[in-house]
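Let's turn to subunit A:
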Amino acid sequence: MSATTAHAGAAPAAKDGRFEPVILAFTCNWCSYRAADLAGTARMKYPPNVRLVRLMCSGRVDPAFVMRAFADADAVILTGCWPADCHYRIQNVKALRRFILLRRVLESMGIEPQRFQRFYASAAEGQQLAAEFDRIVEEVRALGPLDWAGRHAAFVPSATPPGAGVGEARAAAEARAAAPPPAERELAEVTA
Partner candidate 1 sequence: MPGSGQADPPSVREGDFLREVIAATAGDSRLGCCIQCGTCGGSCPSAADMDHTPRMLFAMIRAGLRGEVLRSTTPWMCVSCYFCAVRCPQEVHIPDVMYAVKAIATREGVMPDSTAPDFSRTFVSNIHRYGRSYEVGLAAKHYIRHYPLRLPGMAPMGIAMVTKGRMGFAPHRIRGVAGLRAILARAEELERDGATREVPA
Partner candidate 2 sequence: MSASNLPAQPDGARERIGVYVCHCGSNIAATVDVEAVRDWSAEHLGDRGVVVARDYKFMCASTGQELIEQDIKELGLTRVVVAACSPHMHEKTFRGACRRAGLNPYLCELVSIREQDSWVHTDRTAATAKAEAIVAGGVYRVAHSEALEPFRVPIDPATLVVGGGIAGISAALEIADAGFPVHLVEREPSIGGHMAQFDKTFPTLDCAACILTPRMVTAGMHQNITLHTWSEVTDVAGYVGNFTVTIKHRARYVDTALCTGCGICQEKCPSKVVDTRYEAGLGYRKGVYTPFPQAVPKYPVIDVENCIYFEKGTCGACKKLCPTGAIDFDQKDEEVTVKVGNIIIATGFELFDARRVEQYGYGRMPNVFTSLEFERMSNAAGPTAGRIVLRDGVTEPKAVGIVHCVGSRDRNYNNYCSAICCMQSLKFAHLVREHTDATVYEFYIDIRAPGKAFDEFYQRVMEEGSVFVRGRVAAISDTVRLPDEEAHQGRLIVSVEDTLAGVQRRIPVDMVILSSGLEPATDAQEVARRFGITCSADGWVIERHPKLDPVATMTEGVFAAGCALGPRDIPASVANGAAAAARVLARIQEGELALEPIRATVDQERCSGCRICNDLCPYSAIVYHGWEQVSEVNPALCQGCGVCIAACPAGAISGSGFSDVQILSQIDGLLTALGGAPPGPAVEEREAVPA
């Protein structure tokens, strides 16, 4: 048997007891996967916590893929071409719309927005891709493990007065309307 006993999927070797998140990133065949290729060819470095899935287009990302990923991963990243550069004309904009929708669903499930992020990377942006991966890994590391079981245990329905959640949700919705988060603003710009 080999020198390593670590097995696939195990979180990257935790050093000094530091939490090492597992992050799944969806990439598109034409831009962001090529950016990852470029990051490799240019020997740029990013943390090994990120694992890539290659799709033909970011528009291929089915919400089911994201949900499946969250069953085991601590965070999920969507990446794709810049709005005007989509190999399939404008499908990445459709992916952006789906992302916004999905993030709301995940938010309502209590998943922090840092755990579900997206960015563009053209085939030439290996550097940017590596930097974004760096940043996101740091953010998720700071949040700690996703820990479904712990979250579930912490949720004690009886301790919550009926209707309390409704007020919070409304407040959140109002806050969102007042200052749309970046992705939504971006969508408005892209589709304007």
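Basically, a contact is a pair of C-beta atoms (placed from the backbone, for glycine too) under 8 Å apart; a residue touches a chain by one contact, two chains touch by 3 or more; residues count from 1.
In picking the candidates, the idea was that all candidates are chains of the complex that A comes from, given by their letters.
Owing to the predicted nature of the structure, the values given are computational and were not obtained by experimental measurement.
Participant: For subunit A, choose the touching candidate in this complex from 1 or 2.
Facilitator: Selected candidate: 2.
Participant: Residues of subunit A touching candidate 2 in their complex?
Facilitator: Touching candidate 2 from subunit A are residues 1-4, 6-13, 20, 22, 24, 33-34, 36-37, 39-41, 43-48, 51-57, 59-65, 68-69, 71-73, 84-91, 94-95, 98, 130.
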